[in-house]
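Of the protein chains in this complex, all but one are displayed in their positions.
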Amino acid sequence: MQLYPLKLVTVVGESVIMDDIAKEGVKLGATGYTMTDAAGEGSRGARNVLVSSGAKTQKVEFVVPMEVAEKILKHVSHTYFEHYACIAWLADVQVVRGQQYL
Amino acid sequence: MQLYPLKLVTVVGESVIMDDIAKEGVKLGATGYTMTDAAGEGSRGARNVLVSSGAKTQKVEFVVPMEVAEKILKHVSHTYFEHYACIAWLADVQVVRGQQYL
Amino acid sequence: MQLYPLKLVTVVGESVIMDDIAKEGVKLGATGYTMTDAAGEGSRGARNVLVSSGAKTQKVEFVVPMEVAEKILKHVSHTYFEHYACIAWLADVQVVRGQQYL
Amino acid sequence: MMIPLCSDLLAVAPPVVVAIATAEQLSRILESLERNLLTPIPLCFVLGIICTRIHGGIKIPKELYLSIAIFLLMSIGFVGGHELAHEYQEHGVSTIWKPALATLFLGCLTPITSFLVLRYVGRLSIADSAGIAAHYGSTSAVTYAVANSFVEQSQHPANSFLPTLVTILECPGIAIALVLGAALMARERAVKGGGGKAGEGKLWEALYEVMTGQSIMLMAGLLVIGFVSTMFMSEQAFQPFYDFFQSKGMLFRGCLCIFLLEMGLVAGERLGDLLKVGPFLVAFGVGIALVHGFLGAYFGHLAGLNLGGCTVLAAIVASASYIAAPPAVRLTLPEANPTLSITAALAITFPFNIAFGIPIYYEMAKWLGAT
Amino acid sequence: MMIPLCSDLLAVAPPVVVAIATAEQLSRILESLERNLLTPIPLCFVLGIICTRIHGGIKIPKELYLSIAIFLLMSIGFVGGHELAHEYQEHGVSTIWKPALATLFLGCLTPITSFLVLRYVGRLSIADSAGIAAHYGSTSAVTYAVANSFVEQSQHPANSFLPTLVTILECPGIAIALVLGAALMARERAVKGGGGKAGEGKLWEALYEVMTGQSIMLMAGLLVIGFVSTMFMSEQAFQPFYDFFQSKGMLFRGCLCIFLLEMGLVAGERLGDLLKVGPFLVAFGVGIALVHGFLGAYFGHLAGLNLGGCTVLAAIVASASYIAAPPAVRLTLPEANPTLSITAALAITFPFNIAFGIPIYYEMAKWLGAT
Partner (left out) sequence: MMIPLCSDLLAVAPPVVVAIATAEQLSRILESLERNLLTPIPLCFVLGIICTRIHGGIKIPKELYLSIAIFLLMSIGFVGGHELAHEYQEHGVSTIWKPALATLFLGCLTPITSFLVLRYVGRLSIADSAGIAAHYGSTSAVTYAVANSFVEQSQHPANSFLPTLVTILECPGIAIALVLGAALMARERAVKGGGGKAGEGKLWEALYEVMTGQSIMLMAGLLVIGFVSTMFMSEQAFQPFYDFFQSKGMLFRGCLCIFLLEMGLVAGERLGDLLKVGPFLVAFGVGIALVHGFLGAYFGHLAGLNLGGCTVLAAIVASASYIAAPPAVRLTLPEANPTLSITAALAITFPFNIAFGIPIYYEMAKWLGAT
């Protein structure tokens, strides 16, 4: 079975911004995203506020090629890191039928 | 501390099939699985329907040796990729007391 | 954009111990953690009991440098593996502005 | 039995369409429309649609939605069992068996009419036709609840055993459509020589899942519980349970408001899909509701239901399932596009029934002579 | 105080067993069984079990389950506080202190009886014995609610301060069993020379967590709130709160139905474990309930409770905790297998009490002379 080497971008942050990040990720080239409710603590976690959808912290994941990953990480770090509670990282994954996500 | 190199197989898809995928993964050799409720968008996300357990999208993860990982990915891709909204990937992980999961 | 190579430690286990693990991880040097509700099966999954917060199984993730990762894994494996349902693994990640998490 | 009834029906149908258009009836329909629409339940649905369309912030936690669904199903079952016990104590099964048979017959007929129209008029694929037919062959408990509160407000309460009919109508339609779809697709595949993959082996599993699904287990289970406890409990001890579940009570009505708000939110999102699904499906969603509604009223009347009963039976026959059917169809006919069926059921037929259908079926039932 | 009571008891016990078997009593028990079983609350439990066994689709969102648990605990506390205020205004503490002491005594006795039987008759490990004893030393609020509704239906309502006794019974049993288990295991470990790991340091933490856990905080907190607001509010202002929380009301009874449905779903899954846990535990789950139930009825009667009160006290003493105890035991005695304790508490003792235990305790209380 052929597997395509792609990147998994994970962003965890306060839920007030996570819907926007998911949408912006798609605009920057991701073919989709997966969002999970979470809870967490960090250096600025107390900033999180309750939104009407419930969770204070959310995690969003994108399976993307490296260029898109870079774009998303740059965008997130430039737009949100200063004032919002959030963390972002990158990992290597092998994706089934990965050509769909290029 | 000894760590065992194993594979982490992640499948995200519409929840109507995710219980089956978890069970089938165990049948194919996984010693267990972890399931999380999620939300997401993708090329076929609109296909997701509400099931009585609530979430429309779920994520299931298996920590398994490479042979089992291949079997699970093949099975999932062969059985579900054509008609169901789902995505699957593989990552390298180092597992504590990993011999239990071989 | 500069990315820092760090470790992602993931622990999945019965929720009766997960709050403690999260706190102990921070004590051992993690700058934060992310916790998700999950469900799962494993060799000892039947041990899980309902706690008043709801989920029987939870997942906690730490982005940390290798030394802290080792400490957390050692602690978890030494303290909880014998009697509690839980699994722990390590993966490589590249973290944005990773110096914050050192 | 089916053939004479059908020819009967054909003889009756055309005049209906004409008759229904008389001025007096139209004005009566308009009046009931007003009486029907300007009440909290449909207005909450409208609020939900508006909120979605203007990207408003109402978010009903899905656990609340699921909890209310559970309560409504339990309530329909329990009250049904309670009323059935009274009916049974007074009349035995004499008043019930005919409506029950008629309902069963309608539950077998409607998936077939739907399939035929979709496949041969709409030229949809086998999978899509069968998938949508499964939705229209089953029923919507919420439509039942709204219809029931309409006839109560009109001072023509339905026969007491109507909730039992809802339970009867839940399953057969889904089962027939799924079996039909799977069989036709297997034949097609055999002809084309392609090998089936997912879905096939899952047909019986899915049928079992429908028959033991949440809707049917809760409705049928509470029906039995309501029946038994009415038989064996003192009235005083029974009262708090009745107060909790009773469908005229504040809990049922209030929960229905919140439920319809959420349905409006979901339907509002689906409105955008109306363009995608095309004009045929819109016409189908309204047309088949009217046809099935007329069949419901007609057979209900034949089986001896009263005016309210005919109206409610018409409404539930005309309604399409959007809770039990979708996962079953998704598992069995994965080639079927759920956007088509859910949009039709939820964004076309459901609001049509809530707003216009129910008063129309009421007039149909009246015109057929039900009292 | 304990010694004379105990010898008293030994003199009384054997005839009970004989007497309870007289034909007339048996037929009365069967009658109450019918009156007890054929009501919505136990029937919902049965529906849950059936649904799980046939792999049916009922899914109660865990948030609904947790919310109902919160409501039931608040309700028991609030009504308890309200009734306590009335009792206090009329009789001061004169009627209450004896039952309270008796309950406290039973709360300390039952974990020990359980432990001894499990360890020396059942030959279970120290950890398992202490873990199960913690469950049986505490109580189940739902069993209280069902027993209470049984005696009300039997026209013998319990003394008004019974909810207070539930609160008293919640903690001591868990605490005693955990301390006992931890101490014995430490000794054993010292003998064997092995080093303890997790759990040990967590004993005091876990005890504190039990004492400030959700069950006790809500029950005791609302007890105080119910007491204070009964004292200071006008009746009219108090009414809506009372209507909301009152345990004879539609909300309490209805929520209990849904809660028991979920408990049936969980117990149904545990039924499969009955084989695993073996015949001893099944016998224990029934036998210890009968013994503790008799002790409850006996000491309740000594302390001056009425017929309903003795029955309810017997039921709560006989019941086993499955909400507060499991996490506490899991943290403190991780070597204990939760499958044993939860299966015993939830799949054996709870259904036994609901179905057979409560009517039996009622007869026991009658036989003891309670009126």
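We just call them A, B, C, D and E in the order they show up, numbering each chain from 1.
Rule of thumb we're sticking to: a contact is a pair of C-beta atoms (placed from the backbone, for glycine too) under 8 Å apart; a residue touches a chain by one contact, two chains touch by 3 or more.
The shown structure was predicted, so the numbers you read here are calculated from the model rather than taken from an experiment.
Peer 1: Considering the complete complex, which visible chains touch the unshown chain?
Peer 2: A, C, D, E
Peer 1: Kindly state which of the options E:Ser94, E:Gln155 or E:Thr212 is in contact with the chain not pictured.
Peer 2: E:Thr212
Peer 1: Considering the whole complex, which of D:Leu64, D:Leu106, D:Ala141 or D:Leu165 touches the chain not shown?
Peer 2: Spelled out, the listed residue whose C-beta touches the missing chain is D:Leu64.
Peer 1: Considering the whole complex, which of E:Phe45, E:Phe245, E:Phe294 or E:Tyr362 touches the chain not shown?
Peer 2: Of these options, the touching residue for the absent chain is E:Phe245.
Peer 1: One chain is left out of this view; which of D:Cys257, D:Ala283, D:Leu302 or D:Ala355 touches it in the full complex?
Peer 2: D:Cys257
Peer 1: If you put the missing chain back, which residues of chain C would it touch?
Peer 2: 52-54
Peer 1: To test your reading of the contact rule: which positions on chain A touch the chain that is missing from view?
Peer 2: 14, 16-17, 46-52, 54-55, 78-80, 82-84
Peer 1: Please give every residue of chain D in contact with the chain that is not shown.
Peer 2: The missing chain touches chain D at positions 34-35, 38-40, 43-44, 47, 50-51, 54-61, 63-64, 152-153, 248-254, 257-258.
By definition in this document, only the chains that are shown with their structure count from here on.
Peer 1: If each hop has to land on a touching chain, what is the smallest number of hops from chain C to chain D?
Peer 2: The fewest steps needed to get from chain C to chain D is 2.
Peer 1: Could you tell me which chain lies farthest from chain C when each chain's centre is the average position of its Cα atoms?
Peer 2: D
Peer 1: Name the pair in C-E, A-D or B-E that forms the same interface as B-D; by residue number, over half of the contact pairs must coincide.
Peer 2: The chain pair with the recurring interface is C-E.
Peer 1: Looking at chain D with chain E, do both copies bring the same residues to the contact (over half shared) or different ones?
Peer 2: Chain D and chain E contact each other through largely non-matching residue numbers.
Peer 1: For this structure, which two chains share the highest number of contact pairs?
Peer 2: D-E
Peer 1: Roughly how many whole angstrom separate the Cα centroids of chain D and chain E?
Peer 2: Centre-to-centre distance between chain D and chain E: 43 Å.
Peer 1: I'd like the Å distance between the centres of chain A and chain C, where a centre is the mean of that chain's Cα atoms.
Peer 2: 19
Peer 1: Report the inter-centroid distance (CA atoms only) between chain A and chain D in whole Å.
Peer 2: The separation of the two C-alpha centroids amounts to 41 Å.
Peer 1: Could you list which residues of chain C touch at least two other chains?
Peer 2: In chain C, the residues touching two or more other chains are 36-37, 91-92.
Peer 1: Taking each residue of chain E in turn, which ones touch at least two of the other chains?
Peer 2: 57-59, 61, 63
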